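Shown here is a partial selection of chains from the complex, left in place.
A, B and C are the chain letters, set down in written order, and residue numbers restart from 1 in every chain.
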Amino acid sequence: MSICVRNTPRADKAVIEGFAGIGVATVHEAQGRIGLLASYMRPIYRPAHIVGSAVTCEVAPGDNWMIHVAVEQCQPGDVLVVTPTSPCEDGYFGDLLAASLMSRGVRGLIIEAGVRDASTLTEMGFPVWSKAIFAQGTVKETIGNVNTPVVCAGQLVNPGDLIVADDDGVVVVRRKDAAQVLEKSRAREEKEAKTRARLSAGELGLDIYGFRDRLAAKGLKYVDYEGD
Amino acid sequence: MSICVRNTPRADKAVIEGFAGIGVATVHEAQGRIGLLASYMRPIYRPAHIVGSAVTCEVAPGDNWMIHVAVEQCQPGDVLVVTPTSPCEDGYFGDLLAASLMSRGVRGLIIEAGVRDASTLTEMGFPVWSKAIFAQGTVKETIGNVNTPVVCAGQLVNPGDLIVADDDGVVVVRRKDAAQVLEKSRAREEKEAKTRARLSAGELGLDIYGFRDRLAAKGLKYVDYEGD
Amino acid sequence: MSICVRNTPRADKAVIEGFAGIGVATVHEAQGRIGLLASYMRPIYRPAHIVGSAVTCEVAPGDNWMIHVAVEQCQPGDVLVVTPTSPCEDGYFGDLLAASLMSRGVRGLIIEAGVRDASTLTEMGFPVWSKAIFAQGTVKETIGNVNTPVVCAGQLVNPGDLIVADDDGVVVVRRKDAAQVLEKSRAREEKEAKTRARLSAGELGLDIYGFRDRLAAKGLKYVDYEGD
């Protein structure tokens, strides 16, 4: 059975906006090193950074029909997350679908497959994280699901989960955890800013983090070079 | 036996120029979704777009000798298409060969292998679609073929076939089909411009393409979210 | 046993500076086509070019602890070379470690693994050649080695070896061979400049290099196109 779920929840708007400028690595650390999509999900242009609520879409290999169904479910501030039922690098998405999503205020696309019209998407400023850029077309014959939980690039994504994506990749944050993860992310950023200043001034991580004793306890020996 | 075929045909000049600005995805669709080289053929810089007649060159793994033979067969408006007889990512091609091809008016290189001097090629503005960028050198010991039909990145390419390449990949058009494919590509572009305008104005693909009934007939159900 | 070797030798400063502007492909050719790291080692931004003395660091998969140990061993003009004991694409390195290395005058990072904070590293102008860009974090639980010989991306690198990296990849030059390789690289560059000028003027490689007789001797036949 194929379904399209309507009226799915979204992450809190203030929380979404709060993540502006916070990087994927920070969010990933702040929530305990979970939620990161696989490393083959790459932005089609750099730099790029988006945050938004997930609208999910499950498609058949080589068939982009359901993306048209998903578009109608999208609202301003959403991020469309598309995953095929078996691995596929075809170009499911191009400038026409991007025009449609942009007209609805959608912030970007995460797709575990290919996209095309890469140069036009870049000109339009519509950010995409994908597995491939490939002109290969798709058909419209097989239906799938919209707004059901999906596994995209190794991570479970529910409709309404928060998506953060930048040059380092894509991370998913559970909707109900989003406010707490934001708080932890900010705390982390503040702490890192201080550490960065000290490192830039020449202090060593070995000292700042107090690693020397623990390294010695583990058995690290310092020796002088004896070659030549 | 190794051969170099001279005086191969070219695609019609007016037709070649007609493809200027038409994207690979459009051409691929216009000719019925055929002719696309594999997705691992990537431009060394972006954006890039070329159109031209194929001069083909088959080389041994790790041996670029035949490229020098191929250069002599190239004319203004040509695109050099190089394929190794077994998979190889060595740097077959660099700034010297590019200088030689540019002096002959060649528009770019398609190579199912590696190239080097990537930063110089970028400065020179000589576009290349390759499988890799890799400094690994090649030898000049084994001969091959020039201007015979080759399979490059999964597609048959004959000398004189039309090559179109952009950020989305590379497509080959049979020489005798080129005029017709151009016409269909233009028709497609016009149609897409109209659709894009409607989508940008907020109309849905579901309505423009009349998908709703067909989706329902296939069994798609709309339901309301019941979580939380 | 895990060790950190201090006071390792460096390549000669004048030699290091001599390599400024000389490309990886040239160095690789000049030293007899050896020393090139695997093609999957890619710069995180382009163009980029660095030369320096290697400080080596061997890390456990998913564990970046030893990089902090290695930082202390780095001096101005060094290049940090990091390799995991089994394949890993985690983000071992980000903007904090880069700030620390930059404060010490380190020229760049070569890592057969992943890095993160790619956009910040790009803004900072800290060049990195890596296998991946990936936000996945690492732990600090397992020790390794600093300044022991390592195999990185298929090449043996000793502490103090010269590293040259650019858009084409990364090459290692043995410290004791560096002066001679520099001399040969310069000779090669001069020779290539002359050849490039001739090729740009329309001369053929077939003639410049005198290939015609050797190709004929190998059996290459020229024939005229007979299709259509």
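In the analysis below, a residue touches a chain if its C-beta (ideal position, glycine included) is under 8 Å from a C-beta of that chain, and two chains touch if they have at least 3 such contacts.
Quantities reported herein were computed from a predicted structural model and do not represent experimental measurements.
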Complete complex - number of sequence copies, 3 represented: 6
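One rule holds in what follows: only the chains that are shown with their structure count from here on.
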Chain C reached from chain A - shortest hop count over touching chains: 1
Chain copies touching (chain A, chain B) - same or different residues, decided at half shared: different
Separation of mean Cα positions, chain B and chain A [Å, integer]: 30
Chain A, residues touching no fewer than two other chains: none
In the complex with chain C, residue positions of chain A that touch it: 23-25, 28-29, 33, 36, 39, 42, 46-47, 49, 166-169, 171, 192, 195-196, 199-202, 204-206, 209, 211, 215, 218-225, 227-228
In the complex, chain B residues that touch chain C: 1-9, 65, 68-69, 71-72, 89, 91, 94-97, 99-100, 102-104, 114, 116-120, 122, 132-137, 140, 142-143, 147, 158-159
